[in-house]
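With one protein chain removed, the remaining protein chains of the complex are shown where they sit.
Chain nomenclature is as follows: A and B, assigned in order of appearance, with residue numbering initiated at 1 for each chain independently.
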Amino acid sequence: MTPLIEVQDLHVAYISRAGKKSLALAGISFDVRPGETLGVLGESGSGKSTLAAALLRLLPGNGEIQRGAVLFEGQDLLRAEPRTLERIRGDRIALIFQEPSLALHPTIRIGEQISDVLAAHESLSRSALRQKTLQLLAEVFPADPARIADSYLHQLSGGQQQRVLIAQAIACGPSLIVADEPTASLDPTTQQDILSLFRTLREKFNLSMILITHNPALLAGLADRVLVLYAGKVAEIGPTEKVLAFPQHPYTRALLQSMPRRLDEPAKGHKSKLPVIPGDAPNLEELANGCRFETRCADRMEMCTQREPEAVAVSEAHAVSCFKYGG
Amino acid sequence: MRRENIKPHLIVENLEKSYENAGVLGTRKEVKALQGVSFSICRQSTLALVGESGSGKSTLAFCIACLERPTSGRIVIHGNETTALDEKQLRRVRPQVQLVFQDPARSLNPRFSALEIVSEPLLVQGRFHKREREDRARALLVQVGIPQEKVLRNAGEFSGGQRQRLAIARALALEPKLLILDEALSALDCSVQAQIANLLLELQSSLGLTYLFITHDFAMAGHLADEIAVMDGGKIVELGATEKVLRAPEQEVTRRLLVATPRLRAAAEMPQVV
Partner (left out) sequence: MRHFLHRLMQAAFLIIGVSILTFLFSTLAPGNYFDEMRLNPQISRETVAALRAQYQLDRPLPVRYGRWVNSLVHGEMGFSFAYNSPVAPLLWVRARNTLLLTVTATLLAWGLALPLGIWSATTLGRLPDRALSWATAAFLVIPDLVLTLGLLILAVRSGWFPTGGMLSVGFENLSPIQKFRDIAFHMVLPVTALVLSALPILVRHVRAAVADVLEAPFLRAAASHGIQRRTLLYRYALRAAANPLISLFGFSVGALLSGSLLVEVVMSWPGLGPLLLEAILARDLYVVIGGVICSTIFLVVGNFMADVLIYWADPRIRTRAAAK
């Protein structure tokens, strides 16, 4: 099956004011098939938000795409004309940013902000815009969409703000939605509601999704495949249940082990020390040769300091970048 | 459960806190943030306070930390009834209770160095002279795992996890016995949460600390706490040993929160939103 979107060897760097370059993404390759939900699991510094922005070339001023291709609907987004890109953004690929309280305009009414998205891609009359806006809001707000349409950002709760972002994302019927930490600052029940909403909409509109998060537990039951990102490289990629139940990469394994299991495995000694990954995320400005996880890896070997591992298939759909498996 | 002191370290009795909000057209609306809250925590143990936003957890934290005055009720910390003290007396008691907040980016001044941040409470309280303050600050930073080379760096240059360590070190500067952790782990990455959780456990046993751990994450609460209290609408709706609350919750609110906590093994079916 041809993938919906294919990312090939993406390299993105940030240039600091002092001129120092940090390689935020160093050769990312993956694809997303139609109707699939790909979870991108990454912690701070992994490059997950950079990935989201880079797909649509929305990097901040000091970011630079250095190499690679993003193939979507027959063209390379990284080489497309700005006009084409403007057309695709919001209409074919929609991005849901982190922090909903910052992703909406503070002094424009919510309804207008949704209408603006529609107006950017479709020429509709005033009343048609208003009607469609209300319809969209009704998809995410079962009760009283009209009141939400007339509200302003600061009058909505975190969960409501997130729903507005989702409404904006589905507005023009895109085929791919990229959601960056969609439940980060929310309460657990609100979180659950939002994830359910994603499921419902995904089904209803036949959406493909890239779901970015740092919490592996959110991907269970929601993502079909998981891509584990570490320091700008793909550590592991494979079917969700396999990656979460039988992680192959030392980082994935260590990450999953460090999560408190009291709810799943009550027998586990409570108030015991959790097995943690020692150290901190690497400083991307000063990277040594070799595997980026090496300094924190429990399974490090001699060759890990010499060069970076390549991706190796451990089973049909499951690949790891680690010397333990070849590479 | 092993109890070192039969007398609990923190006692909260019938705490009430109401706010007055201006309603429409100048009317006054009374908002009850806390209603009849009662519980106690034993020395060197951890009580997790679980609830959603708006349940009153932060208000409770501020009242216990003597930053807000409750409308009625008693708070007794280590034998001192803080609700009966005046401002001057309170100033002497406050160092015994310290707060660690959720967002280290906002609770620490990014332009201060780590050393300055940790020695600031000592400076404000007028204790010790400069050399000793610095020594104590350095010792604390070592204890929380900040390497000596980074001690003079500005807070803005640290990662989220390191900043939270800094916040903990600052909280420990005045040698409190009770630490209130208000969603202290919620803004951190998963692997970093584990590191800080371990640090907290270590500090609890080496310094004999008592923790009030406020969170909406049941998984971490289950891991760190001896007892769990569930809050909803300003009241404590369930209170019991961790084991019991997790295995056999009695209240609907508790059950709802448990179900909502994301699991690694996808629970059979997540209930759909209606």
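Convention: a contact is a pair of C-beta atoms (placed from the backbone, for glycine too) under 8 Å apart; a residue touches a chain by one contact, two chains touch by 3 or more.
Quick caveat, the model's predicted, so the values are computed rather than measured.
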| item | value |
| --- | --- |
| Option from A:Thr37, A:Thr133 or A:Gln168 whose C-beta touches the chain left out | A:Gln168 |
| Residue of A:Glu6, A:Glu64, A:Glu99 or A:Glu241 touching the missing chain in the full complex | A:Glu99 |
| Residue among A:Ala24, A:Ile65 or A:Val117 touching the omitted chain | A:Val117 |
| Residue, one of A:Glu6, A:Asp31, A:Glu64 or A:Glu86, that touches the chain absent here | A:Glu86 |
| Residue of A:Leu56, A:Met209 or A:Leu222 in touch with the missing chain, whole complex considered | A:Leu56 |
| Those residues of chain A which, in the complete complex, touch the missing chain | 53, 56, 58, 60-61, 86-91, 94-95, 97, 99, 102-108, 113, 116-117, 120-121, 152, 154-155, 165, 168, 171 |
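Keep in mind that, in the parts below, only the chains that are shown with their structure count from here on.
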| item | value |
| --- | --- |
| Intercentroid distance (Cα basis), chain B paired with chain A, Å | 31 |
| Sites on chain A touched by chain B in the complex | 43-45, 158, 187-193, 195-197, 199-200, 214-218, 220-221, 244-245, 254-256, 258-264, 266, 270-271, 273-277, 280-281 |
| In the complex, chain B residues that touch chain A | 46, 52-53, 159-162, 189-195, 197-198, 201-202, 216-220, 222-224, 226, 242-243, 246-247, 256-267, 270-273 |
